[in-house]
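Shown here: the complex without one of its protein chains, the others still in place.
Going in written order, the chains are labelled A, B and C, and every chain counts its residues from 1.
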Amino acid sequence: MSYSFRVALHDTDAAGVVFFGHLFRHLHDAFEHWMDQLGYPVDQLIRGGEILLPLTHAEADYRAPMRHGDRIVIELALSQLGDTYFALGYHCLRLDEDREYTNGGKLAATALTRHCCIDPECHQSRPLPDSLAQALRLHLPAQE
Amino acid sequence: MSYSFRVALHDTDAAGVVFFGHLFRHLHDAFEHWMDQLGYPVDQLIRGGEILLPLTHAEADYRAPMRHGDRIVIELALSQLGDTYFALGYHCLRLDEDREYTNGGKLAATALTRHCCIDPECHQSRPLPDSLAQALRLHLPAQE
Amino acid sequence: MSYSFRVALHDTDAAGVVFFGHLFRHLHDAFEHWMDQLGYPVDQLIRGGEILLPLTHAEADYRAPMRHGDRIVIELALSQLGDTYFALGYHCLRLDEDREYTNGGKLAATALTRHCCIDPECHQSRPLPDSLAQALRLHLPAQE
Partner (left out) sequence: MSYSFRVALHDTDAAGVVFFGHLFRHLHDAFEHWMDQLGYPVDQLIRGGEILLPLTHAEADYRAPMRHGDRIVIELALSQLGDTYFALGYHCLRLDEDREYTNGGKLAATALTRHCCIDPECHQSRPLPDSLAQALRLHLPAQE
């Protein structure tokens, strides 16, 4: 799944590039977009009150500066799936000057988020609902 | 000009609705999008170093809650144009459940931003460049 | 009541000054600090579930740039009190180079927020609870 955004003024800081912490907003937007496509919009999960999928881990490696106005494509893929959790990998590609997404762009950042399924009442981990686990399984890399 | 976004988890707060201050990020995204279409991308203005267009005033009226997952359409229009400044008006419409933008949606917020043209060197106000003033003039409401 | 903060890197943008929208986070921090001192912590109001105090209006005038590392003092005062709402005025003072708060600093921004008391269940406005109204009344400017 891919998701794109343009670096806004408020994403940058006085050093002239994206403030590292603001990238996580965009990664989560990509995650929400992915969950929508999977049929499990995060807003409905939260309102439904059956499960929450909070992050237990997040990390990013910053490889090339992202500047105001740059078009960034986030490629997202499921990287791990357990009974009570899953993890997603992200590639953030900075498109070339001509703003066309032909050659995949320059790798500006990679990232990883790990999400744990918990019961909203007791805040304890619980197994992913069967239907969600099944939907996720279809997205696991082939070799697994 | 209209610009839309979906309310992300990070736009909301523990009271369950959009945190009022986060709306200004989206208003500025709409402004940047509008300046792109006008032919004056804000990132190029900042890098060009000829002028800056900082906000001297911003205000918003919140009329109906915007919740996680809501689709919001921002309608933006130039409302004032002076020698050294301009002002923009915003209508934020929350689309109906069915997520179609047919009847214009529910008015969730209105807003106003005023931008002053300054010289980046001395931080004093200066007239808008002729070409930008001309481009803006085409967008003034007819009655003026 | 006064509240101070230092302009962080993430408060600024590529134009080198505080992004206008980020100021509202700090204004709300000052508001939360003020409500704490009043004996009505906002977190407890939200969790208590009796009332919410969402903003119905927010505005700011930006008068002088606030840069990374600047120490800002926010002076906050109640400016209006009605049966179902109240409004607060803010002065944001930028301290001088020597970082001492002796002469009151340079006025960098003024702002206003208006808060409406609503019932969290039906999202309709309701009168402020008596005890809160009484606590607020003590903070009204003398001439009123």
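By our rule, a contact is a pair of C-beta atoms (placed from the backbone, for glycine too) under 8 Å apart; a residue touches a chain by one contact, two chains touch by 3 or more.
Worth saying up front: this structure is predicted, and the values here are computed from it rather than measured.
Screening C:Gly69, C:Pro127 or C:Pro141 for touch with the missing chain picks out C:Gly69.
When the full complex is taken into account, the listed residue touching the unshown chain is A:Pro54, out of A:Pro54, A:Gly82, A:Pro127 or A:Pro141. Panel shows subunit B; residues 9-10, 12-17, 19, 21-22, 67-68 of it touch the chain omitted from the view. By the touch definition given at the top, subunit A reaches the unshown chain through residues 14-15, 17, 19-22, 24-25, 27-28, 43, 46, 52, 54-63, 65, 123. Contact between subunit C and the absent chain runs through residues 6-10, 25, 28-29, 32, 41-44, 46-47, 67-69.
Here, only the chains that are shown with their structure count from here on.
Subunit A and subunit B have CA centres that are 27 Å apart.
Note on chain placement: the centre of subunit A and the centre of subunit C lie 33 Å apart, centres being C-alpha means. Listed for subunit C are residues 14-15, 17, 19, 21-22, each touching two or more other chains.
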